[in-house]
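After the structure tokens below, expect a handful of questions from me.
Apart from one protein chain that is not included, each protein chain of the complex appears where it belongs.
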Amino acid sequence: MEHTIPEKHYLNEATGWKSWLMTLDHKRIGILYMIMVMFSFFLGGVFALLLRWELISPDKILMGPEMYNQAFSLHGIIMIFLFIIPSIPAILGNFVMPLMIGAKDVAFPRLNLASWYIYVIGFCFAVYALFTGGIDTGWTFYTPYSNETTTAVIPILTAAFVLGFSSIFTGLNFIVTIHKLRAPGMTWFQLPLFVWAIYATALIQVLATPVLGITLALLMLERVVGIGIFDPAMGGDPVLFQHFFWFYSHPAVYIMILPGMGIISELIATFSHRRIFGYKFIAFSSLGIAFTGFLVWGHHMFVSGQSDLAAVIFSFLTFFVGIPSGIKILNWMATMYKGSISLDTPMLWALSFLILFSIGGFTGIVLGTLSIDVHLHDTYFVVSHFHYVMVGGTVMAIFGGLHYWWPKIWGRMYNETLARIAVVLIFVGFNVTFFVQFIMGTQGMPRRYYTYLPQFQGMHGFSSIGALIMGVGFLLIGIYLIHAIFKGKPAGPNPWRALTMEWETPSPPRAGNFEGAQRLTHGPYDYDKVVPENALKQYKTL
Amino acid sequence: MKDDAAQRHILPLNLYLAVGSGLLVLTVITVAVAQMDFGQMNLLIAMGIAVVKATLVAMFFMHLKYDNRIYMLVFVGSLLFLGVFIIFTMFDTLRRGDIYEEIAEPYQKEAVIYRTAETGTASSHAAADSSHNAAETETETSDH
Partner (left out) sequence: MNQTTAHPAHLQHHFTDAHQQAESAKLGLWIFLLTEVLLFGGLFCFYAIYRSWNPDMFHNAHAFLNVWMGATNTVVLIVSSLTMALAIRSMQLGRRKHTIVFLSGTVFLACVFMVIKYFEYSHKIHLGQLPGKWYFFEGIAGTNPHIFFSAYFLMTGLHGFHVLGGIAVITWLIIKTSRGSFSPEYYTPIEMTGLYWHLVDLIWIFLFPLFYLIG
């Protein structure tokens, strides 16, 4: 059945650049975020490729030690603060979440727009730092080095500080939206699981980010005034900085991964055409992760000189973080079991997530073990572990989500064949890049060096080839997704035959989302009871 | 709208005045008590009075006693997570160097490498829990 793009939708109901820069529509703000965040992803990716290029040989190819320090610091800072933390909540959370709960907008549209502008300001500070001396502290800004280095520490701290506010505003907005703007009759247990995940994420954003703000402010003051909190030369304690930093940054890992898990819940239910197994377990495990995530930060400090009592407690508590993640994985598997699975592109991303995130999660348990971490700390094992979680987890999820909702966002479908090729490229490229890094790590290859012993050259070269494959994959994705915006076939309101509320709107939706108040007619995963009307004819089996 | 009544609940003037005077009286008490010395209890007493005052402000001035319970949850939640932050950090800061005193020190006394540098090592670990200064911090971080 042929579909057409509706005559009026949120993209054309107002025109001109001003209508975009002053927009209060959550969907348009989501797109503004998409532009900035994806540009940051591109920047961070360029730095990643430069790093892998340098590491092809132990000799200096592009960069000496100082340049290399700058490159990995910028790669980390851009990827974490500018890309991965805002990515899913600010792009897809903004676009999809209000649609999913049947709301006309988020609770505070002005605050929403403000958070984007604050993000842009933070972005500008980061770019400013890049051009005024760069930064070579790594993304963690550990003292005492961050007190002494002559690079642009203050601008980059300001950037992270400002970006924190953007994150807080998004979180605050989403919590209130989910509490107060659900469609009449929609109870908490009728919320799609993506909304639960976004909710748990938002809780972490508002609870943890203020501490990051004060930490970075204290670090700046330490540099300027020498207040004596973190700098040993002024009587301060550098390990205390790590407590302050990781109190935010461990929970921040869950700011990065939880929304991804939410997307996976949607994808698995939709493409298995089956009621999600263990709805409440998945929902509450999101809250469980958010909560336990606050109790384990010291596992980053096993070799930093914290007390042995603290190290033992933190190591012990870290094991509990594995439980809610495990609950999710098992419930997803149970959902797929005996489902009629269709392997459309988003589902391929979801399956990649399952495999890669499981590896990332298990190696996390390995690293959380006190005695093992002492050996593996600061090796490529750690590098590989968190890339499996962050890229194998979050990036797989966000691209799964983008492919899933692309037809809703733009009303048009991308080229399915190219999309599948891209998934395979990324999946293969990712494993080629990072699996060998586990092996190098266990053999003692330390992280953050531009050079290495000759024995590692084979594996480093192999890893760099993988990075190139991934680079090609992402380039391909960029090309066909942008092509789809203009030339793609009209997708119709519900190309995946899904039951969550965003698919009840036309694609692309109207500016006000729904005509009148949205009524709840069925649960988000009632695949055993309902077949979505607007999708009956268009669905093709593969 | 069932919460309307709660939301527009107007408290009697006398209640506000009573709470206000209570806060002022507690302020006088806390200053007066601080002039006396109860040793270890000083901090506890001062904080106890502050908690009572804060509770009064939150319950009556901020209407937590009469409002939707969710606001109470948000507020108490913030204090809970702050507590986690401070207490877990103190698991570290108050107990640094413990293992050296309890377990390692008897062995270190025997060990040749520690005997030569006894003064430096021993003092830095023993001092970690009480007097903490620049020089010691530096030895500590480099030691571990």
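A and B are the chain letters, set down in written order, and residue numbers restart from 1 in every chain.
Everything below uses one rule, namely that a residue touches a chain if its C-beta (ideal position, glycine included) is under 8 Å from a C-beta of that chain, and two chains touch if they have at least 3 such contacts.
Computed from a predicted structure; not experimentally measured.
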Touching residue (missing chain; options A:6, A:133 or A:226)
A:226
At which residues does chain B meet the chain that is not included here?
1, 3-4, 7-8, 10-11, 13, 16-17, 19-20, 23-24, 27, 30-31, 34, 37-39, 42-43, 45-47, 49-50, 53-54, 57-58, 60-62, 68, 70-71, 74-75, 77-79, 81-82, 85-86, 89-90, 93-94, 130-134
For chain A, enumerate the residues touching the unshown chain of the complex.
103-105, 107-109, 168, 172-173, 175-176, 179-181, 206-211, 213-215, 218, 221-222, 225-229, 234-237, 240, 244, 512, 517
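Assume only the chains that are shown with their structure count from here on.
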Need the CA-centroid distance for the pair chain A / chain B, whole Å please.
34
Which part of chain B faces chain A closely enough to touch in the complex?
70, 77-78, 81, 84-85, 88-89, 91-99, 132-134, 137-138, 140-141, 143-144
So in the complex, the part of chain A that touches chain B is made up of which residues?
179, 207, 211, 232-240, 243, 247, 294-295, 297-298, 301, 303-310, 313-314
